[in-house]
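The complex appears here minus one protein chain, its other protein chains still in place.
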Amino acid sequence: MAKFQEMGEVISQVCLCPGIFDLTIKAPQIAAEAGCGQFVAVYSKDAAHLLPRPISLCRINRQAGTIRLVYRVAGYGTDEFSRLAAGDSVRVFGPLGTGFFLSDKKAMIIGGGIGVPPLLETAAALSRRGMRRENIQIVLGYRNECFLKDEFEQFGTVYIATEDGSTGVKGTVIDAINANRLSADVIYSCGPAPMLRALKAYSEEKGITCYVSMEQRMACGIGACLACVCNSTEKDGHSQVNNKRVCADGPVFNAKDIVI
Amino acid sequence: MAKFQEMGEVISQVCLCPGIFDLTIKAPQIAAEAGCGQFVAVYSKDAAHLLPRPISLCRINRQAGTIRLVYRVAGYGTDEFSRLAAGDSVRVFGPLGTGFFLSDKKAMIIGGGIGVPPLLETAAALSRRGMRRENIQIVLGYRNECFLKDEFEQFGTVYIATEDGSTGVKGTVIDAINANRLSADVIYSCGPAPMLRALKAYSEEKGITCYVSMEQRMACGIGACLACVCNSTEKDGHSQVNNKRVCADGPVFNAKDIVI
Amino acid sequence: MSINTSVNIAGVTLKNPVTVCSGTFGSGMEFVEFTDLEKLGAVTTKGVASVPWAGNPVPRIAETPSGMLNAIGLQNPGIDVFCERDIPFLKNFDTKIIVNVCGHSTEEYVDVVKRLADQPVDLLEINISCPNVKEGGIAFGQKPEAAYDITKEVKKYAKQPVIMKLSPNVTDITEMARAVEDAGADAVSLINTITGMKIDINRRTFALANKTGGLSGPAIRPVAVRMVYQVAQAVKLPIIGMGGITCAEDALEFILAGATAVAVGTANFADPFTAVRVAQGIEEYMIRQGVKDINELIGAVR
Partner (left out) sequence: MSINTSVNIAGVTLKNPVTVCSGTFGSGMEFVEFTDLEKLGAVTTKGVASVPWAGNPVPRIAETPSGMLNAIGLQNPGIDVFCERDIPFLKNFDTKIIVNVCGHSTEEYVDVVKRLADQPVDLLEINISCPNVKEGGIAFGQKPEAAYDITKEVKKYAKQPVIMKLSPNVTDITEMARAVEDAGADAVSLINTITGMKIDINRRTFALANKTGGLSGPAIRPVAVRMVYQVAQAVKLPIIGMGGITCAEDALEFILAGATAVAVGTANFADPFTAVRVAQGIEEYMIRQGVKDINELIGAVR
């Protein structure tokens, strides 16, 4: 699949809540190729910081030629990105990785924390393909601030879990699923490893397909350096060992194929 | 003497001619302390570029609390500085070094190339101290573009030498001195080493005092690291060897004290 | 002006002096979508062993100032799959193939070298310097006698010219270069990564699961240039220089210091278009400076 490096013009950036930023970049070649669950590599302008920062696509607007990234300030790079303003430029490379394979089955979209953003494009894509609202169940887990929640509501019913109980169910996304007695045939998920591990167990118990989007430290972002592996349940065809590359074989995997 | 680190606000920047920039920065503490012939250390924002860039003070405006730097784009740092615009900030440290000791004797101010800028404050300072125009003879040598020439004219008579003969005498500042039959009791000079070497010889021949402003690669800029030495004719009191520190003992030296 | 950019490494002509560092470019497959491999003098592949290796646990990398640490642990699919898949892939392109070889023991190196004997590859690069895996060659690369022995052994079976890849984690790099020269190496490449460590002060743990990793990137370039210069003064072998090359100017430092060819590594991560740009930039420099033959530049600063 084609990949492009673009000097993206920043269209806008807003702060959604403390530490969470919402950045829209003009990057028409990437936007034209990208799908939900894929990510881009974003580069720092500082010569001392060499490695790209992988950030998932939160929305893709092919017509406008823009991509939208929602991210948390976690360190040097994301802090630098958070200072970008309309008119600035930022180097991006993508689209990278293997995103979500969408099925027409009744879906649960499950996001946790900073894993929520890539699921917005996923929900939109399901909706665009004609899936009815009631088959798009959206379960979002947060510490407290429920960023992006309102935008999800246009695509399906949103169920919230918060750690502090300030919105929705107090607890995890699993608590929210149980409390709302939700069921589905397929899960699309992204979030912290413990959440994904719980969802893998849950989906195996229920006998349903579960897609998880994984995170790992990356160098090349395109499958060449073998920095970003996760363990696979079976021997991987490319690596000939039980390792898959999150950046190329993933970030989205069928939960059954990997060890979380 | 006190030194200050300031996050200077850029007041203005203009391009004087291709590759030569004129930057005015608000740095009131530095402006209050500085004198002609001193310099500041200017820092890159890029973490990969650690060392400060020494740039001489072209003008000092105590009232406005500003300093003016005129510099040539020579590499990474000066290129970065050349992109600064009004409202940006830049880290500066100074004032550094030992500047010109001004006397009331008939003066020749001699600048070559990018050595011209620090002499503007020198001419202004002589003028401010009441020296008459006819005793401030200004000899400037350029490749071709005569930047800052007009500003010098307010303080004294300006004689030009250009390599290509496009303005004034074709040749060096020595050629301009000879062609205009200039004489003086003291020389204040700054420019490339061959020019300073010629002036040292000239002043020795004429038996007049000659101050030269030297350049050397610097790390600390304050006399601590011994990176920036030049050879001294006599054993130096601080170093106990025939080395003087350009950043602390200079950049301005009495030509008789050093080997050029 | 017609200029010559081709160089000769042990009888193999590279159309230009630029290749990539083993381990930073896979076998080129992932780069081919957006890079023209034929613009490179050679492609150097990720280290391959006699059998598949699983490598180290994650995190395998960490960013450091102007550099990075890696402890991939030489994960590789083994020589069989490599011969079936990677070599045929690379044969589609008009560029030379340098295969990087690793092993836990002399026997394992020799196995791979024998297996490659009838393969259409141009040069072998023997990694005796990977500092990540306990048995991954650290002993061979840090003792002149061991480097001599492995070179001798590999040369017995190699059908292609042999490049010995040197580790910078030694007191005297020239001693290592002389040892492999004496043992019959056809060329040397340097430097591999410098062993480093990063600590996460908030989690109070090592940034890498392996604790230590190999430092690469622009941070190490001055060390690499110094070692290339020293080796160029010490031996007659052609040198492939690497360590922190990000642009043509960096590559030229190595060539002027004595490298016949250069390799782009970590910079491929900072910008996947780097290697091709370096090759172009060298040509531009030659035109600008009126240099007709790249060979005039090799070792020109002394």
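General remarks:
Residue numbering begins at 1 within each chain, and the chains themselves are lettered A, B and C in the order written.
Convention: a contact is a pair of C-beta atoms (placed from the backbone, for glycine too) under 8 Å apart; a residue touches a chain by one contact, two chains touch by 3 or more.
If you're wondering where the values come from, they're calculated on a predicted model, not measured in any experiment.
Considering the entire complex, the omitted chain makes contact with A, B, C.
Contact with the omitted chain, checked across B:C17, B:L226 or B:I260, is made by B:L226.
Considering the complete assembly, chain A touches the hidden chain via residues 47-48. Interface residues of chain B facing the missing partner chain: 1-5, 43, 47-52, 93, 216-230, 238-243, 248.
Contacts to the hidden chain, counted on chain C, fall at residues 64-67, 69, 142, 169-172, 194-199, 201, 204-206, 211-213, 215, 217-223, 225-226, 229, 244, 249, 252-253, 256-257, 285, 300-301.
Methods note: only the chains that are shown with their structure count from here on.
Chain pair with the most C-beta contact pairs: A-C.
Averaging Cα atoms per chain gives one point for each, and the point farthest from that of chain A is the centre of B. At the centre of the protein atoms shown, by the Cα-centroid criterion, sits C.
Note on chain placement: the centre of chain A and the centre of chain C lie 35 Å apart, centres being C-alpha means. With centres set at the average Cα position, the gap from chain A to chain B is 56 Å. For this pair, chain B with chain C, the centres built from the Cα atoms lie 47 Å apart. In chain C, the residues touching two or more other chains are 65-66, 218.
Shown for chain A are the residues that touch two or more other chains, namely 47-49.
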